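Heads up, the thing below is written out as structure tokens.
Just one protein chain is left out here, and the rest sit where they should.
Chain IDs A and B follow the sequence of writing; residue 1 opens each chain.
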Amino acid sequence: MSKSGTILYLDGVSVSFDGFRAINNLSLVLDRGEMRAIIGPNGAGKTTMMDIITGKTRPDAGEVYFDGTIDLTKHDEADIAMMGIGRKFQKPTVFESHTVEDNLVLALAGPRSIFPALFHRRSKAESEHIDEILATIRLEARRNDLAANLSHGQKQWLEIGMLLAQDPKLLLVDEPVAGMTDAETEETARLLKDIAKTHSVVVVEHDMHFVRELGVKVTCLHEGAVLSEGTLDHVSADDRVIEVYLGR
Amino acid sequence: MITQRLFTGGSNRRVLVTALVLAAVAVLVPVLHLALPPSSPFHVPAYMVALVGKYLTYALLALALDLVWGYCGILSLGHGAFFALGGYAMGMYLMRQIGDRGVYGNPILPDFMVFLNWKELPWFWYGFDQFWFAAIMIVLAPGALAFVFGWFAFRSRVTGVYLSIITQALTYALLLAFFRNDMGFGGNNGLTDFKDILGFNVQAPETRAGLFAASALALALALLITSAITRSKYGMLMVAVRDAESRTRFIGWRPENIKVFAFTISAVMAGIAGALYVPQVGIINPGEFAPANSIEVVVWTAVGGRGTLVGPIIGALLVNGGKSWFTGILPEYWLFALGGLFIAVTLFLPKGIIGTWDSWRASRRDAAERARTKAEEDAAPPPVDPATGRPVRVEETPRAPSPGLSGGPAPQPAE
């Protein structure tokens, strides 16, 4: 399998914690501009896979390449983020003592060293970009509220907004619609599809309705390895997937 | 740019007012001390000038701690070490100003070296006869130590209580080291018997007044600078690191750099405080490195309210004023009082004076606002989302009082 043309290339990745194999010889390839949905039962290793890609966890074995050429196992979290991998966490994590707007300001693409930050003044372009993002995530009205006071769903959206502000090449989105109403779920699906027009995206979700909405290739993980891959219909027809995940 | 920031925003007013008050005190107290006869009711006696001058340097130290603890979440139990290092740098300058007026009359060697039978000045004492050199060292010694220490500690992601404990070990190690005679810093007795500073007699009322003014102005300036720092985007980052360190990594920031910078700046401020402290009290000895001293700074900051800048200044002045008063009437009980203060503040006043005041104000404002929106709501139909046609959910729960900077939510791991 060639790495060129891929945005993300995982081959034979394994990781174990105190002898427990969370990821077991996992291989996964994502083409540039592709959106992929990942499903799988609890503990399948979906979040751990994202940990590996973003440098939080080091794999014991295997290759992890970004953009065909960059070996991610040699870089740390901040480096990887700067190369263009953004991540939304399963448990929404935003800067609670900051306002919604400031959360976006901190995430905004740009230099990441001390002195520019010390003397930073917001440019017009930046302000406009933030307004745009706020409109997209529908938090204009809350822009000056502390993030701590947002509801669970709103925090999810704020995290997606931070991803947008970061403007990465690859977005890793962990369970974006957990705790959302049906309407909000649809809205999120629409937003992600929008984003996917210009970015590569990996979405982890348990909500089958949402995955169907996305209408993209699906990978089902189980016990740290790929169980099945293909269209949602193909995957959900797979006996093993039904066995371990969907249920009869 | 920074000055521009200074004059924006309402909460900024407190900082500005405090800085102005300090500037006024810097002028008024020396004038009242020097120009009025002791008989005048407005005369400020010499002991007051010395005492308050000392407190002001303590306040600067507390402010330095607030920058790292209140904003960056680094509870340093070793800030006394930076204070003492700055103090030693100043002390070395003052020692060399004694010249041949020491007990042994040696023009080059300070008394304690003659006493120890040393023949020549150790290399690290070179240059301290020049004030400019000493001034550089006052900044450099604590700054460099903080930078190196912070670089090691933060890079390996030592956080929370672990960090606190190794900062305490740091100052403890320095305490042991400075107690040794062969370190060349006067051992047990430290540096004392100073004569001149910049050509003025350290004992003279004018010099004391000048030192007082310098302390007040340094504090005012430091307050303005820290306020500018915390208000900048970098300041926002410090708070972000404090609340969710690993999250900042995933958007590309390096928390270790952010922390090292804050730690170093803070150490430099502490060093300057120490340098102003030494000529006013006339001695610097290894006791300043004692872990107990550093931890006392923490309680000043906590009493005033961490993460409020002005709070720690008030806390330092209050606690030290209280200490002077208390040790005057009931010396044996001061430690009981101090210990009680530690407990009481953490249990009953975790946000400190200023922080508690702020949240009380905020809750009153919120209550007023809620009453107003309630009235409006009753009058108008619920707002409707134009896209879905459903009524927009209005936050029913009353908004939690603004946590402010001091009472920020517990740090969350990024998962």
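Everything below uses one rule, namely that a residue touches a chain if its C-beta (ideal position, glycine included) is under 8 Å from a C-beta of that chain, and two chains touch if they have at least 3 such contacts.
Keep in mind that, in the parts below, contacts and distances are computed from a predicted model.
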Under which of the names "Thiolase", "Urea ABC transporter permease subunit UrtB", "O-acetylhomoserine sulfhydrylase" or "Hydrogenase maturation nickel metallochaperone HypA" is the non-displayed chain listed in UniProt?
"Urea ABC transporter permease subunit UrtB"
Considering the complete complex, of B:P30, B:G186, B:G210 or B:P291, the missing chain is touched by B:P291
Among B:P122, B:G160 or B:P205, residue touching the chain not depicted:
B:G160
With the missing chain put back, which residues of subunit B would touch it? List them for me.
75, 149, 152-153, 155-162, 164-166, 168-170, 172-173, 176-177, 179-180, 246, 291, 295, 298-299, 302, 332-333, 335-336, 338-343, 345-347, 350, 410-411, 413, 415
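One rule holds in what follows: only the chains that are shown with their structure count from here on.
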Help me check something: in the complex, which residues belonging to subunit A touch subunit B?
47, 54, 56, 76-78, 81-82, 86-87, 89-91, 93-98, 102, 105-107, 112-114, 117-121, 145-146, 148-149, 151, 162, 166, 183
Considering only the defined contacts, which subunit B positions touch subunit A in the complex?
1-2, 229, 232-234, 236-237, 239-240, 242-244, 246-254, 257-258, 261, 388, 390, 395, 399-400, 402-405, 408-409, 412-415
